[in-house]
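Every protein chain but one is kept in place in this view of the complex.
Each chain gets a letter, A and B, in the order it is written, and its residues are counted from 1.
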Amino acid sequence: MSQTNRLSSGGLIDRRKPLSFQYNGKQYQGYEGDTLASALLANGVDIIGRSFKYSRPRGIVAAGAEEPNAVMQIGASEATQIPNVRATQQALYEGLVSSATNGWPNVDFDVMSYVGKIGGKMMPPGFYYKTFMWPQTMWPTYEKYIRKAAGLGRSSTMKDPDQYDTLNHHCDVMIVGAGPTGLAAARAAAATGARVIIADEQEMFGGSLLSSRELINGKPAIDWVRTVVDELSANPDVVMLPRSTVNGYHDHNFVTIHERRADHIGDRAPVGMTRQRMHRVRAHWVVLATGAQERPLVFAHNDVPGVMLASAVTTYIERFGVVPGNELVLMTSNDDAYLTALSWASTGRKVVAVVDSRAKADGDLVKQVIDKGIRVIFGSAVYDVDGGTRVKAARISGLTADGKKLTGKSETLSCDTIASSGGWSPVVHLSCHTGSRPVWDDNIIGFVPGETQQKQLIAGGIRGHYDLLDCLTEGMNCGYVAAERSGYGPVGKRPEYKVARIRRSPAMPLFLVPHLKPISQAPKQFVDLQNDVTSAGIELATREGFESIEHVKRYTAMGFGTDQGKLGNINGMAITAQVLGKSIAETGTTVFRPNYTPITFGAIAGRNCGELFDAKRYSAMQPWHEENGALFEDVGQWKRPWYFPKSGETMQQSLNREVLAVRNSVGILDASTLGKIDIQGKDAREFLARVYTNAWAKLGVGKCRYGLMCKEDGMVFDDGVTSCLAENHFLMTTTTGGAARVLEWLELYHQTEWPELEVYMTSVTDHWATMTISGPNSRKLLAQLTDDIDLDKDTFKFMDWRPGTVAGVPARVFRISFTGELSYEINVSANHGLQVWKKLMEVGKQYDITPYGTETMHVLRAEKGFIIVGQDTDSTLTPYDLGMGWAVAPTKPFSFIGKRGMAREDAVKPNRKQLVGLMAKKPDVVIPEGSQAVANPNQPIPMTMLGHITSSYYSATLGRSIAMGLIRGGLDRMGETVYYPQADGSVIEAEICSPVFYDPKGDRQNV
Amino acid sequence: MLHIFCPHCGEYREEEEFRCKGQAHIARPLDPEACSDEEWGHFMFFRQNTRGQHRELWVHSTGCRKHFNVIRNTVTYEIEKVYLVGTKPETEGAAS
């Protein structure tokens, strides 16, 4: 298909580089430098989508981020699908595959449009709130169809093959927008030596100058752009980011930029190239040079393909060499849009008329148009459009001076394109992200940024200053000011810009062009094209009481599309104000929030998924665990061996084997992950006494003690063994998951409550490899590996520790036990861990030493009734509730943390839940963990629950199941029966007992 | 995204390095046993929750692990002052 709308010369495209692409299954050609939108227009494609609610045919309206209609599905393969790409922001590349997102069977012939035509009147805003209620049971069915009709493009169903990353920057001056203002600012700031970042969402720098015919210093503007770009490129302190949207402006001058590095080559990007990158910028000063977007006028049938923004038409002609039609009617309320008529006329195609809502205008551009012999109709407006799938004619009529009513006769102007302009709306979005509200300015007929807390300067179009010379000058000044405030400059000689000023006649505030009929009866006048919001819809919303602009927005869905109302919101606010009889300033605006334009999830996630989602921590013995077939359990960030299955074993068989090995001979556990905090200082002992519930005053060097920690509320939050290494030196252990939390908590108390205590704490978790050998043969094993530690049972007692050498390596050996067996916890420096572990395995062979994991450890400790904080406790249990009053020393002189809390009314009331042992009446039944106990399983629901099972296992040692759990008043209810109703309807009967199931006197650990 | 000056490290660092520990200057009662349940509950749970100028405790958790106080506006999020634990700021910033 030929490019019927392409000019033979002009524009910034490269006609020597044709590109073929696919749209809706058909092949087309465009050129390098095209966007998908300009290429489609060049090929005369009118319909590029169907509207959301009424399925009306829609065409391309704009040339940038404000495009509401041309929202495409892109991607040549399933894995590379991208939904909702704005064709106006997608660079064309060879082989690009695109399709429209709505329409069945296709966009040119869409069955839903008939539903829209017939049912459209039945679908005013909020219609779904008023219907689909009867019968109640039918709602899921109604909703299924509503959902089917919703959504634009589709997500890929596969894992994203592309890579994304993140870059952090600091800079002195961050410039947003590389149009004339931004470039002038960058040039100025860079000249001072400041570090500058300049970002622009377009493919190339230049902004409005890319489609301008103005001269700067006597030369075409594009030449100036190229000069400045070259100059900035040569400066090592300037980072230039084209194809990069500043999507968010956050507190304390933090700016996020979404750079699209490979989207302009799409599926053709080389393997491994980062597709997109998020820049996280902390800037001293930010210069917003975001310019302005043109506002269309709202009139009946203004959504027919061929109705476009005036400035977009100019852009397509001047930048892309594409004339999107043959016969133009230009409708405007201001001088700037006359440029469109001049551009169009210069291509040799026909300008039918310029329809100007103002009674008169005599600015330079107006004069030029009139001089060219183009018909200009003042005091008139296009109020309706003929045509279904393409504009056929514009209906015009006279307009009263206030723009509220049509007057005089109507006239029909035959044409295929209607360009409209209601003036400019400054792009204030970013200035609002940190909570600043924009302010309405009658002079420029638009919102400008309000006051802000940020170190932010604004220049050019965002202030409503549109004259090129003003933009260059303001940009330059802001660049210098920002640099100076960041500590650079001043610069002596400033460049001078010579630009011929264009004299403009005053614009007219016009938003909605009235129709012959009142709003409610006129044909649809679209405000938000993507969401099919009409002026009648807005009027209806206010009629029903939705008068706040936020209510209007939410009731009509105005501005909720992927264009976020860039095109329609101001018109919507103006129409709301009009129907309420208020001013726009009174009506106000909704709040703009990030993002400025949508950004890819993958880009925000960056590399932080999969392996890098969270750090993985391994002990020094990890290679051995992996070689020996361990399965792993996630505990915090750690990967801990869960158990070590042998081939052919079920999990239970593995656990039984591991448990019995410990009870009968010797097992070995990697305990390196337990938190270890080194505590020193002359007040270390006093400090321990304050943070633990039990006493520490008399713990001698070489001794270890178990301790419980509570929060101020008296509830247990961590536990562990602390050893006295020297008079003023202790080693504290914590739970694996609680290590960091405990250290921060200790620091908090030391630094804020008791700074007078001389105590120092540091984490040494990673410094040590810890292996626990446990079982009756553990002493014999250890004896074979050390010759400088006296292992005699009466000198190296239970709860002692000794320094020495194990397997030829300096070690600390702690005789503590979490299994109830004779146990030694051997600590060596992490670097020696693997070697010592292997040695233990080698020498231990004669005892059939058996590695065991966390699950076996859990069974072993449960047999002994030892708690695991976080499993047997939640944050609601005092030490007394756990039957661990022995670990509380209420007579300590200092009121330790938790003491007062555990004395509160609720903490001492009778019948609290308490931790007990539970034995199922059927010894082979393991009560599922989490099961709730009841006294009577036949009571009606809701049942009165007594507490839940916290730990439950099959104990190979005892040859039966065991469990620990909470029971209301449980410590006084030994021997009573409770019932555990299960999801399948069965009930498990169990007897309350002591949680110490095995060796209650502790003989085995004291041998 | 707050940019916070750590008075111990002597430089501005990103918010992600810090953790906010809530309202500052909540002293643990010296004699907890003398407190009623109500007083103890207040110490633990009840907060000013100020809208505007707020004094709060922060910790440079992935930096120097030290705590310090901040006066921050909870509406604008501007940080007016940073000062050491155990000190009071010399001048009060203007409440907004």
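As a working rule, a residue touches a chain if its C-beta (ideal position, glycine included) is under 8 Å from a C-beta of that chain, and two chains touch if they have at least 3 such contacts.
In the analysis below, contacts and distances are computed from a predicted model.
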Tell me the UniProt name of the left-out chain, picking from "NADH-quinone oxidoreductase subunit L", "Cytochrome b", "Sarcosine oxidase subunit beta" or "Ring-1,2-phenylacetyl-CoA epoxidase subunit PaaA".
"Sarcosine oxidase subunit beta"
Have a look at A:368, A:505, A:595 or A:805 and name the one touching the chain we're not showing.
A:595
Quickly run down the residues of chain A that touch the omitted chain.
80-84, 121-122, 124, 127-134, 136, 139-140, 143, 146-148, 150-160, 162, 248, 250-251, 254, 256, 280, 433-435, 520-521, 536, 540, 543-548, 550-551, 554-555, 557, 560, 562, 564, 593-595, 598-602, 604-606, 608-611, 613-614, 616, 633-635, 713-714, 870-871, 874-876, 901, 904-907, 928-932, 934, 941-943, 945, 948, 950, 981, 983
For chain B, which positions touch the chain that isn't shown here?
1-2, 15-16, 19-20, 22-23, 37-38, 40-42, 44-51, 54, 56, 72, 74-77
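We adopt the following convention: only the chains that are shown with their structure count from here on.
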Just curious, how far off is chain B from chain A if you go by their C-alpha centres, in Å?
27
Give the list of chain B residues in touch with chain A in this complex.
1-3, 14, 19, 21, 27-28, 31-33, 35, 37, 40-41, 43-44, 57, 59, 61, 65-67, 75-79, 85-86
Chain A residues touching chain B in their complex are 250-254, 282, 434-435, 453, 712-713, 743-744, 747-748, 751-753, 755, 895, 899-901, 903-905
